[in-house]
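Have a look at this one.
What you see is the complex with one protein chain gone and the rest in place.
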Amino acid sequence: MKRYSDPYLAGLGLGLVLLAAYVLVGRGLGASGGFASVVAAGTAAVEGTTRASASPALAPYLVRGVASPLGDWLVLELAGVVVGGFCSAWLAGRLRRAVEHGPQVDARQRMFVSIGGGALMGFGAKLARGCTSGQALTGGALLSVGSWIFIATCFASGYLFAPLARRLWR
Amino acid sequence: MRGLHSALAVVAGLLSVAAAAWDGRAPGVAVPASVDYIAAPDLAERILRGDPAVRVWDVRSSEEFEQMHVPTARLMTLAALADEPLPAGVTAVVYANDDRRAFEAWALVRRRGHRDVRLLRQGLYEWIGRVLEPRLAADATPAERTEFERAASLSRFFGGVPRANVERREVPVGYWNGEGAQAGLAEATRNAVAGVRRRGC
Partner (left out) sequence: MTAPFTETGVLGPAGGLLVAPLIGFFFGWFLERGGLGYAPKLAAQFYLTDLTVFKVMFTALVTAMIGAFWLDRIGFLDLRLVYMPETFAAPQAAGGVLFGAGFLFGGLCPGTSCVAAATGRLDGLGVIAGMLAGVAAFNGAFPLVADFYASTPMGAVTITELAGVSRGAGVAIVTLAAIAGFALATRIERGRV
């Protein structure tokens, strides 16, 4: 397994990718919006499109309205993320079927908590209109006020609650 | 690696300080913290009344303006907006494809000291969806029905065609009936305009 790249170089690469997105398609990176699209599609499949699109939360993802192109673009982008992540790991010998966790917990506990953590992030990202990719990185580089509010509260929250999660990771 | 890090830091530092020194744009007064919007139906009513106090400014490109614009709107650039006379009592309305240009236009007018300026939040897309070509779904809620009735009466004055009893997916979605993300607004506007023009033929 090869060592990870220098974080600053990885960051430089990531920044150039983000810049390329601004230049090519006039928007930045994102992730949580893609998840929202998937949930909307899933809800429509279960409830039927008519009933699902009556909900104001889902409507933008299900009709040819304003937010629908956003969702599709992000879903395609996330597909690329999966392939890119896989390729990088493969070439570096870092592919491994595992459940990563701290020494004091086991895989089962880790899986439960990961789902819970994901749920908090899903809800929070909807409220904040984005996540670390869409708000912190993309909006942050554009100096958007809301993005910087998100950066500050997100990391403050993580550090604040860290003692509660100590058993998970240390 | 340490040398590379230092080099990167120096380059970044120089580029950023140069940015501050040669920004080329005057900072001006700070922008007020909350935006005033105007809803398309409210704007439509004021236009219909012939309200002399309303000025509508389209800050998109001239091609987009020629294709279609809000009735009574004038094409405006940010540079021209800086010198445009703003008499007291005038309600300025600006719109674009809700990219930064619309917000900058709004902020520019506010910074000039003129308080009564509103942003038509989703621009022409909102105008088409809420005034010109309103759509009522077959399974609409009573609230949607009321909004549609208001829109339908406005629409006829502007030569639009309201349609009731359509499929849910033909009802345009924006911030007024959905959670309204804004990316993709330019494309949605292009599609909406194309739809209107097709009907015109």
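In order of appearance the chains are A and B, and numbering begins at 1 in each one.
Note that in this section a contact is a pair of C-beta atoms (placed from the backbone, for glycine too) under 8 Å apart; a residue touches a chain by one contact, two chains touch by 3 or more.
Computed from a predicted structure; not experimentally measured.
Within the complete assembly, residues 5, 9, 12-13, 15-17, 19-31, 33-35, 37, 98-101, 103-104, 106-107, 119, 179, 181-183, 186-187 of chain B touch the chain that is not shown.
The set of chain A residues touching the chain not shown comprises 4-5, 7-8, 10-29, 31-32, 34-36, 38-40, 42-43, 55-58, 69, 72-74, 76-89, 92, 94-102, 107, 110-162, 165-166, 168-170.
Note that in this section only the chains that are shown with their structure count from here on.
Chain A and chain B, compared by their mean Cα positions, are separated by 29 Å.
Those residues of chain B that touch chain A in the shared complex are 1, 4-5, 8, 122, 125, 137, 139, 141, 167-174, 177-185, 187-188, 191. If you check the complex, the residues on chain A that touch chain B are 6, 8-9, 12, 27, 33, 49-50, 53-54, 56-57, 59-60, 62-70, 73, 129.
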